[in-house]
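What follows is a single structure, written as structure tokens, with notes after it.
One protein chain is absent from this view; the other protein chains keep their places.
Letters A, B and C mark the chains in the order given here, with residues in each chain numbered from 1 onward.
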Amino acid sequence: MTDSFSDYVTESGSQWLSREELDSARERLPILYVDAVPVRVGEGGTVTAFGLLLRVTGHGDISRALVSGRVLYHERVRTALIRHLEKDLGPLALPRVPPAPQPFTIAEYFPTPGVTPFHDPRQHAVSLAYVVPVEGDCSPQQDALELTWFSPEEVREPTVMAELANGQSVLLQQALAHLGV
Amino acid sequence: MTDSFSDYVTESGSQWLSREELDSARERLPILYVDAVPVRVGEGGTVTAFGLLLRVTGHGDISRALVSGRVLYHERVRTALIRHLEKDLGPLALPRVPPAPQPFTIAEYFPTPGVTPFHDPRQHAVSLAYVVPVEGDCSPQQDALELTWFSPEEVREPTVMAELANGQSVLLQQALAHLGV
Amino acid sequence: MTDSFSDYVTESGSQWLSREELDSARERLPILYVDAVPVRVGEGGTVTAFGLLLRVTGHGDISRALVSGRVLYHERVRTALIRHLEKDLGPLALPRVPPAPQPFTIAEYFPTPGVTPFHDPRQHAVSLAYVVPVEGDCSPQQDALELTWFSPEEVREPTVMAELANGQSVLLQQALAHLGV
Partner (left out) sequence: MTDSFSDYVTESGSQWLSREELDSARERLPILYVDAVPVRVGEGGTVTAFGLLLRVTGHGDISRALVSGRVLYHERVRTALIRHLEKDLGPLALPRVPPAPQPFTIAEYFPTPGVTPFHDPRQHAVSLAYVVPVEGDCSPQQDALELTWFSPEEVREPTVMAELANGQSVLLQQALAHLGV
């Protein structure tokens, strides 16, 4: 649940929001997001690895995160998914977004903790969640320090799960359950 | 894809949007909606009827519609579904919203026709779509003239489908396909 | 993954299998099953309780189980779901099987442990898994000693999960993830 600086640059046109306008909208409307769980898929279609980003938060803490970001005005959900995956994993990541629009779940991030497992202090965001196989070379971009691939066994370790912020460990567990791994 | 007058009343508090603010946001952000396909379910769990609203549009035309409306700030998606179903079908409708948050599809309504099958001249809306069994007594409310129940055979008649506006005939066909009827 | 005595009685007609024929088929073909996770749904569509059966296994052990059973020749999947729910929870259980045929996942039970998380020493069974709200009075039937309702917090306790046999704790966790609780 991050917006990088480039989001504001991209959106500087008249159709999009200034930072002030976005801040104002965030206090008034649920904001539409996408969450992507990047995976490596082996022969036979089994998931062999899960990709997590390492980020520095606004408070200087380090935490892990899924690929996540806003859907822009007049942008297709699928296009937003690809844009955020390429923004975080690099232009050579080759994400294979699912051909069907049905998300495997939705995550409701509330500014008030405890309403749902998901929390975002800045806003009420509703996120469409997808598992996305990536086939190319990934390199962390922007404000991500690192991209780490974890095996299905590693990723469910409590120490890894504990490093995910904003309740995204729940979303990752939902993805693991959906994948049957 | 309608907002009744009551929406603005409900939202007159400081946390929600004035009509002007909502109009402004609609030109800048995708707005989160829910679409519900109300169904009657017979013994054995088979769908026996589909409920369509008859509405007068702003231009005085008559068209049919699914139950549809905005998700408000700090409102759960499930709560929004129930609120819109009770607003359109009456307080005794007893909607049984699905216990899982996964929608059967999403509908992307664009202000520009032709981007997707879904069109909303007022805004870019992204809608989470659910099939919702209703078990109680339904009576049309607010700006709906009538609620009509169609059998699975009747509802797929081209004359009925043609009366649905904004591409909702596509969403209804997606619901029929999802239900396997 | 149990077949009660009544299954064989029901199937004594010429179209169905004798116990010997079923035993033979079980060594040769994947057998089609359904798994149901019975839930109580509160106001607003949230799941308030999960129902688990307490059974005595063939070896005299006690274990917990989901509602589970075979789909018969010329039987609809939906009918099989209702039949097994009423067989295990009683004729007044009022199960509300989902109107859409899409299962939330499939469980592949292998006779060899370790191929998947699911294991059935008697056979290769592939099960279509559904979450089913039940609205009526439930009382354990047949070879079930007890039906216990657990809150979402209770049911994820390791002690409860450990009492589920054949890998059904994984299936229950998948249901919890699918429901977002």
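Points worth noting:
Methods note: a residue touches a chain if its C-beta (ideal position, glycine included) is under 8 Å from a C-beta of that chain, and two chains touch if they have at least 3 such contacts.
Remember, predicted model here, so these are calculated numbers, not experimental data.
Contact with the omitted chain, checked across A:Ala25, A:Val39, A:Leu52 or A:Leu171, is made by A:Val39.
Interface note for the absent chain: among C:Thr57, C:Gln102 or C:Ser139, the touching residue is C:Gln102.
By the touch definition given at the top, subunit C reaches the unshown chain through residues 15-17, 21, 25, 27-32, 71-77, 100-106, 108, 110-112, 115-116, 124, 126, 128.
Interface residues of subunit B facing the missing partner chain: 105, 116-117, 173-174, 176-178, 180. Touching the omitted chain from subunit A are residues 39, 41, 44-47, 78-79, 81-82, 96-102, 104, 131, 133, 178-180.
Here is the rule we go by: only the chains that are shown with their structure count from here on.
The chain with its C-alpha centre at the largest distance from the centre of subunit A is C.
Centroids of subunit B and subunit C (each the mean of its C-alpha atoms) stand 35 Å apart. Shared contact sites, meaning residues of subunit A that touch two or more other chains, fall at 105, 116.
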